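Have a look at the structure that comes next, please.
What you see is the complex with one protein chain gone and the rest in place.
So, chain A:
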Amino acid sequence: MNPAIGYAAITVVAVASALIGFYGLRVSRTTSDFYVASRTVRPWWNASAIGGEYLSAASFLGIAGLILLTGSAALWFPIGYTAGYLMLLLFVAAPLRRSGAYTIPDFTEARLESEWARRVTSLLVIVIGWFYIVPQLQGAALTVRITTGLPAWAGSLAVAVIVAVVVAAGGMRSITFVQAFQFWLKLTALAVPVIALLLVVNGGEPPAQLTPAEAFPPAAGPGDLDVYRTVSLMVALLLGTLGLPHVLVRFYTNPDGVAARRTTVIVLVLLSVFYLFPTAFGFLGRAFAPDLAAPGESDALVLLLPDRLVPGPLGELLTALVIAGAFAAFLSTSSGLVVSLAGVISQDLLGGSVRGFRIAAVISSFVPLVVALATESTGLAGSVGLVFAFTASTLCPVLILGIWWRGLTARGAIAGMATGAVLSGSAILGGAALSALLPGMRPFLEQPAAWTVPLAVLVTVLVSRGDRRGVPRGTDAFLMRLHVPEHTRHRAGPETSGRMPRQ
């Protein structure tokens, strides 16, 4: 592969992101028309922005790689990543928007009236965010290594530095339009190559044959799925989406709960469309690049396939597009995460000042960098899946019970979060060692969500039940605020007289 393409694509995306983050919107948003200035973000834009922030390295590179590696079992990942938003839509989106709490720690503090619940939640949010950034940096390392030939650490370092500098300097905060742009860039960067490759493959002389038996041998088909693993993975992905800090923050751009719901529906559509393409990439990979199917290497499939199937300038162009999309994915997801983490860290530890936010932004970029440099990726989709499992076992029970159950108490929430964190954390971290001792336990340790989430919920409920005195006083008022639509509330207000029609 020609390294010049790699350099060019990466530089263009990095510079463009930084410039748009700093200047682009400052110019475009300036107006003297109040009507224009007070226009809120439309659900379409907001949904694109959520997509932009959500589609990370795991979606862009990881899914195709995993399909290449394991076959149809990997198809559960795009399903879970998307369907998580269904859970968000059903249980969380509108009430959380109505709560007025801006982050999950704010929410737990307001809901449970407890400083300690807040601290524990903050800690978990920070840990989850850090471990979610690590795969992004590893994806960057892989991309840089494959496309430019530079050592792998250069990619991680570049992304971490760019994100830290841009976020700390005040650019790329939660600018909806930048993130929305990133979504469409990512979609284009996958859709165009996939369609081009399909055309080329179909129109080649002689037409390339895609033998289904080769692409999807029965051994890798649905008939061979392990029920427990699949269920557990789905629990992790469906419920894990609920607690992702950078996604939740986005819901506050919606003016009210109704718009939050509408946004979520659009996100579901956008993600469903997007995931067609990595899936197609994986499918093409199984047919035409089976040699890449090795752990750690398969994630590069999306980057390498265009060049293999379409030699010449067109192939180089497609490769450049894919690289640009991949880098957009790393930058947008990491910056979204760093912004929300820096918000939490600066508010809880550094007093909420501007300077505190900057320091926190640098810390939140460099801690994951250290972890990313010290470790090596075996599969982006898999490691993000583990972060989802951890999130599902810790934040999700508190969030759902907090929104839907009066009886939740601070002690119950803390106990539940601790249980979930310890169980899923030790399964994820110590799983390899434990399953060597007890081979029968392997699936339970590799996909812990199916037992850690119910246990965490159970502990939360039991401890709350035993602590009935601890039910916060404002529970009823708070829950009413969460569940009564804003519009009704306004209607019920004393001053609802109509206003004179204008000509």
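Quick note on the criterion: a residue touches a chain if its C-beta (ideal position, glycine included) is under 8 Å from a C-beta of that chain, and two chains touch if they have at least 3 such contacts; residues count from 1.
Convention: contacts and distances are computed from a predicted model.
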Name under which UniProt lists the unshown chain, selected from "Two-component system LytT family sensor kinase", "Heme ABC transporter ATP-binding protein", "Transport permease protein" or "Acyl carrier protein"
"Two-component system LytT family sensor kinase"
Which residue of A:227, A:354 or A:437 touches the chain not shown here
A:354
Considering the complete complex, identify which of A:20, A:284 or A:339 is in touch with the unshown chain.
A:339
Touch with the omitted chain, as defined above, among A:176, A:298 or A:365
A:176
Which candidate, A:153, A:252 or A:366, sits in contact with the chain we can't see?
A:252
Which parts of chain A face the unshown chain closely enough to count as touching?
25-26, 29-41, 99-103, 106-107, 109-110, 131, 134, 170, 173-176, 252-256, 258-259, 296, 339, 342-344, 346-347, 352-354, 357, 371, 374-379, 383, 425, 428-432, 469, 473, 481, 486-487, 490-491, 493-500, 502-503
